[in-house]
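Note that this complex is displayed minus one protein chain, with the remaining chains in position.
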Amino acid sequence: MSEPVGAVAEAAVPPSQPRIQTGLGGRSWADLGFRGVLTLGALAVPLLMAFLVWELWVGSRLAIGRYGLDFLVSSAWDPVAQQFGAVPLIFGTLVSSLLALVIAVPLSLGVAIFLTEFAPQAIRQPVAFLIELLAAIPSVVYGLWGIFFLIPFLREHIFPFLRSALGFLPLFQGPIYGQSMLAAAIILAIMVMPYIMSVSREVLLAVPASQREAAQALGATRWEAVITAVVPYAKSGIIGAVILGLGRALGETMAVTMVIGNRHEIAASLFAPGYTMAAAIANEFTEAVEDVHLSALTYVALVLFMVTVLVNAGARLLIWRVTRGAPTGGQGL
Amino acid sequence: MKRRGLRRWISNGMVVIMAVAVVVAVMPLLLILGTLVVKGAGSINLAFFTQTPVPAGETGGGVAHAIVGTLMIVGAACVIGLPIGISAGIFCAEYPANPLARTTRFLADVMIGTPSIVVGLFAWTWIVARQRHFSGFAGSAALAVLMVPMVMRTTEELIKLVPNSLREAALALGYPRWRTSLVIVVRTALPGIVTGVLLAVARVAGETAPLLFTALGSQFMSTDLKAPLAALPLVVFTYATGPYEDWHRLAWATALVLIIVVMLLSIAARLATRQRFDRKG
Partner (left out) sequence: MRNPVMRAGAALAALIVAAGPACSQSLVGAGATFPYPLYSKWFDAYNKKARVQINYQSIGSGGGIRQFTQGTVDFGASDSPMTDEQMAALKGNVVHIPTVLGAVVLTYNLPALGATPLKLDGATIADIFLGKVTQWNHPKIGALNPGANLPKTDIIVVHRSDGSGTTFVFVDYLSKVSPEWKSKVGAATSVSWPVGLGGKGNEGVTQQVKQTGGSIGYVELVYALSNKLPVSLVKNAAGQYASASLEAVTAAAAGAKLEKGTDFRVSITNAAGAKSYPIASYTWLLVKNDTPDAGKAKSLKDFLAWMVTPEAQKMAADLGYAPLPDDVSGLVRERIKTLKSGGRPIA
């Protein structure tokens, strides 16, 4: 066709083609049919979500009726006495995830800043790619590696060292089992690091070069330029990345259940075993003999779901605010 | 002058620290891959791929049943999830201002963040409890629920990248709206959509939690989606947490195969996307 691509739609239907059947609003039936099919697909998402929430709600009704909001503040998990309280689970989930962030965030940010500002061009993409590969490893494989490699290593070398060096802190006292809150936090840190790193990197890339250049023009060193001009500009996006990492950590199941020790208890020591909401569901669901036990686990799932929804929604809002309007990723690679 | 020297020293020091961080960050990947290869490669032989398990405690056997099981379950998940995800993605990209599109986009992001164990529990109440038996199909449904938002978002993003000039040209040439969307826009975005699909498949193929109380697992070779089925991630979990040395050996080998498949899919997806962006300039 020799017509210019930008030809405007005033060109009528070429005479050789038959007239299009029109239905409502000047559109053809085929158009409507097509749109109908697409709409069905799009409807599936809200419907599935609503159905999921509804099923969780119905399943937890028995437990909510019996324990109410006390479930969230009580510690007893006793299937014999049918007393269920989710505090150790909530505690374990929060502690393992937050501790994972304490380890992962400085690491991820350091890598992200290095790869966007300081690294030689040649290695930026390959290194980013390698780290992002960590996100492709299935959780159960992390767990396998955790049981047979990480835990013996921690139990024989790292934990005794920590206990002798920092044993005055209650955090590092008590018997060393291997399976522990700290082991779970370390594995979670490795798992969330690629997410925090790659989103931070995108966010930092969205910062206009003028920011850094202005700082350097005013006499800042390269590091100072980054820390005073670039990072604050991207601050909300970076916080968003961190919260995204938190969201992922909160929901991790397999790797955690293989290394955390599976114990419904709140302990001061990081060497002590613990439990998370996701791990408890995975371990106990098929075996909950009493209906109320099953309902309690569904209640836990509901709580976990709501927490991760809130965290993820918050994260995306923050990230969106920084990258809104900025070119999508793929720049400068 | 002295202050400037100190500042420069700090700047260089921080760069060194960050470089160390990069090394530390890359180490786990190398350690995990290395351990998998060292412990698993030796067990990857013909028997591994073609035999089913032997009784607990004995040596030998393979994971053929789990390979078939994973193919069946993931295949069925694709059949369910891909049409829904892709149509939803096209809808949100072609009619972006539509309130349904906005809701769906937001909810898809929420769904992507949902823990997979919660999705597994949902599939249990939805299908297993109602049908009163475990099934590979319930596992596929759980995986489909995971796939739909992922595929939807990537499809949407890629279709949005197709320049409007292409659409306008097609409309100007007399293509009806539906043909424009389907044939012109989707076909242009197809490589990207395929890579999005590959990434989603890679992700769900490695998922264990949703299968724990849906597909349940099996020691036998079977293709019956209406009954419990074996799957590679389930094999890794069961064998890793068991006491038999032979089980551990098989767990390492299965994990290695799983990770190779997942990584190949991810790498292929990424390379294809990169080419796409380079082509567009």
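All chains are identified by letter, namely A and B, in their written order; residue positions are counted from 1 within each chain.
Heads up, the rule we're going with is that contacts are C-beta pairs under 8 Å (C-beta built on N, C-alpha and C of every residue); 3 or more make two chains touch, one makes a residue touch a chain.
Nothing here was measured: the structure is a model prediction, and the numbers come from that model.
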> Of the residues A:G92, A:G110 or A:P273, which one touches the chain left out of the display?
Replying inline: A:P273
> From the list B:V22, B:V128, B:A169 or B:I184, which touches the chain that is not on show?
Replying inline: B:V128
> Just one of A:L69, A:A122, A:A209 or A:V289 touches the chain that is missing; which is it?
Replying inline: A:V289
> Taking the entire complex into account, which one of B:G13, B:G34 or B:G57 touches the absent chain?
Replying inline: B:G57
> Which parts of chain B are in contact with the chain that was left out?
Replying inline: 54-57, 64, 67-68, 71-72, 74-75, 78-79, 82-83, 128-129, 132-134, 194, 197-198, 201, 216-224, 227-228, 241-244
>> Which parts of chain A face the unshown chain closely enough to count as touching?
In response: 76-81, 151-152, 155, 175, 177-179, 261-264, 273, 283-284, 286-289, 294
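Convention: only the chains that are shown with their structure count from here on.
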> At what distance in angstrom does the C-alpha mean of chain B lie from that of chain A?
Replying inline: 15
>> Which stretch or stretches of chain A touch chain B in the complex?
In response: 1, 3, 5-9, 11, 13-14, 17, 20, 27-28, 30-31, 33-35, 37-46, 48-49, 51-52, 55-56, 58-59, 106-108, 110-111, 113-115, 118-119, 127, 129-131, 133-134, 136-145, 147-149, 190, 193, 197, 221-224, 247-248, 250-254, 258, 278, 281-282, 285-286, 297-298, 301, 304-305, 308-309, 311-313, 316, 328, 330, 333
> Inside the complex, what are the residues of chain B that reach chain A?
Replying inline: 7-8, 10-12, 14-15, 17-19, 21-22, 24-26, 28-29, 31-32, 35-36, 39, 83-88, 90-92, 94-95, 100-101, 103-104, 107-119, 121-122, 124-126, 145, 148-149, 152, 157, 165, 168-169, 171-174, 176-179, 181-182, 202-203, 206-209, 212-213, 233, 236-237, 240-241, 248, 251-252, 255, 258-259, 262-263, 266-267, 270, 274, 277
